[in-house]
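One protein chain omitted, others in place.
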Amino acid sequence: MAMKRFGDFLILLVALLALWQGLYAIAGETTITSPIATFAHLGQLMRTEQFWGHVTETGWAFAMAVMISLVGGIGLGTLLGLNRTSGVISEPILIALYSLPKVTLYPVVLLCFGLGISAKVAFGAMHGLIPVAIFTMKAIMQIKPVYLRTAQVLRLSPRQVALTIALPAVLPEVLVGARLGFSLSLLGVLIGEMFASKRGLGFLITNAMGLGDIATIMSVAVFLSIFAVAANALLLLIDRAIPR
Amino acid sequence: MTREGWIRLSVVLAFCVAVEALCRFGAIPHTVFIAPSEMVISMLDILRSGELNADILFTLRNVLFSSAIAVGLGFALGALIHSLPRARGAVEPLLASYYSIPTFMFYPVFIVVFGVGSQAIIAIAVLLSIVAMIASTLTGLDRIPSVLRKTARIFRMSPLARAVLIDLPAASPYLFTGVKLSFAYAFIGVIASEFILSGAGIGYSIAYAYNNFNNQRMYGLMLLVIIVATAANTALDTIDRRLQARLRR
Partner (left out) sequence: MIRAEDAPTTRFIPADTQVHARLTGVTHVYGAGPSGARLHALGPIDLDLKRGEFFAVVGPSGCGKSTLLDVLAGLAKPTDGEVTFEGHRVRGVPDGVGMVFQEDAAFSWLTVRDNVSFGLRRAGLEAAETARRVDYAIGFMGLRDFAHAYPAQLSGGMRQRVCIARTLVLQPRLILLDEPFGALDQQTRLLMGDELLRLWRETKATVMLITHALDEAAMLSDRVGVMSARPGVFIDFVETDWPRARDSRIVSDLRFGAITARLWDKLRIESLKSMGTTA
């Protein structure tokens, strides 16, 4: 059964590649590059030191942004979620912030942090922190009251309640928020690089566009896609390993 | 308004007043951030002078077109995928990881294909928001209680009649959630695209003002975007809640 599903998935991948090839056939050399050419170019890029320099730049910014998003998001969400009133008050505010085109606020960040890696980290954190906070807060607010009553009857200490009941109860939701925060942080860092940076993969893309270097645009895009899907798959595996 | 609503309003107002005070007393440099009151004045000036009307309309048109396409196409694709279980099994892992891919990086590709203009912007915005609609459609169709399907069979309804008279209304709360999300993502996609690379639109105007050190105009426009986005999303969210309360069990 699992084999069948994997087989279906492979068929889909092949179909997507075929679609890509088809688009290339229609659109022509100057518009997009064929799958083979793209992967070949990517291979070439990966052999240069510069490419890895950009990867490291983006990687660092991304890693720090994710850290801040997770720690800040879980912290904020827990704080707001513990008290029912603060949770109800904050939820619409957080959701409004989530739906806001945060790109609009980028200039403010640049004015505060200047042009550099800290600005990028800020962009990523801006995008990633909010969903983590929202999911954490809601999870804490929705801990079934009967669990807490059980804890009371069992006369557990606050620490025991937090570790043995609250944490396992909210973990699934928090992980969903974390996955979303992970993806959005990456998006934030990339957009930041595309707009205002001289280094990093985002910059590489916009620079290539200015030079009309389609192959590089697509190569970097494919590289990032593979990374994103792999990372997400890993997070999903961790997610499945948690008993619910 | 509820008690919480009032508290929320006061929190937001208190925050604005605090920022205003910090700006006025020079704790926040004027070159970095201008006072909220100045932002409001700037925004009203922009609207009054009508200088940027073309850009504002450009952005709004892009947002509406992208949302409409995302909702329509997303629903159709979602319904199609739902009716083909094998295809769904293959596609679902991809959908799950879709949002982890920074689809935005394909924006330059679209510019090369369509040139710098509305089409590239709409294309990327649709790409960003369509999956939310597909996922909501799948969930909505899933959640139709099977007892309603049985009822349709007892009434001897044709598949088409059942789809229109029962499936669609029963799934509508979830479908509307998809509409709400698609709109929000389309808005984000449009503004981000205009920001990065465009010759028109609110996003472009903000970037232009930033590059020309015109903080007044920049913050005025930012405030405009914040207000419009928040108002639209809140309105959609309210309708969403009402629908859910009335139609859900």
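Note that the chains are named A and B in the order they appear, and that numbering of residues resets to 1 at the start of each chain.
One rule holds in what follows: a residue touches a chain if its C-beta (ideal position, glycine included) is under 8 Å from a C-beta of that chain, and two chains touch if they have at least 3 such contacts.
Treat the numbers as computed from the prediction; the structure is a model and nothing was measured.
**Student:** Considering the entire complex, write down the shown chains that touch the omitted one.
**Tutor:** Hidden chain contacts in the full assembly come out as B.
**Student:** Looking at the full complex, which residue from B:53, B:151, B:212 or B:238 touches the chain that isn't shown here?
**Tutor:** Checking the options B:53, B:151, B:212 or B:238, the one contacting the hidden chain is B:151.
**Student:** In the whole complex, not just what's shown, which of B:40, B:77, B:166 or B:228 touches the removed chain?
**Tutor:** Within the whole complex, the residue contacting the unshown chain is B:166.
**Student:** Provide the residue numbers of chain B that touch the chain removed from this figure.
**Tutor:** Touch set of chain B with respect to the missing chain: 145, 147-148, 150-151, 153-157, 161, 165-166, 169-170, 172, 245-249.
The working rule: only the chains that are shown with their structure count from here on.
**Student:** Hey, how far is the Cα centre of chain A from the one of chain B, in Å?
**Tutor:** Roughly 18 Å, centre to centre.
**Student:** Using the touch definition from the top, list the residues of chain B that touch chain A in their complex.
**Tutor:** Touching chain A from chain B are residues 4, 7-8, 11-12, 31-33, 86-87, 89-91, 93-94, 96-97, 99-102, 104-109, 111-113, 184, 187-188, 190-192, 195-197, 203, 206-207, 210, 218, 222, 225-226, 229-230, 233-234, 237.
**Student:** In their shared complex, at which residues does chain A touch chain B?
**Tutor:** The touching residues are 5, 8-9, 11-12, 27, 30-32, 85, 88-89, 92-93, 95-96, 99-108, 110-112, 179-180, 182-184, 186-187, 190-191, 194-195, 202, 205-206, 208-209, 212, 214, 217-218, 220-221, 224-225, 228-229, 231-233, 236.
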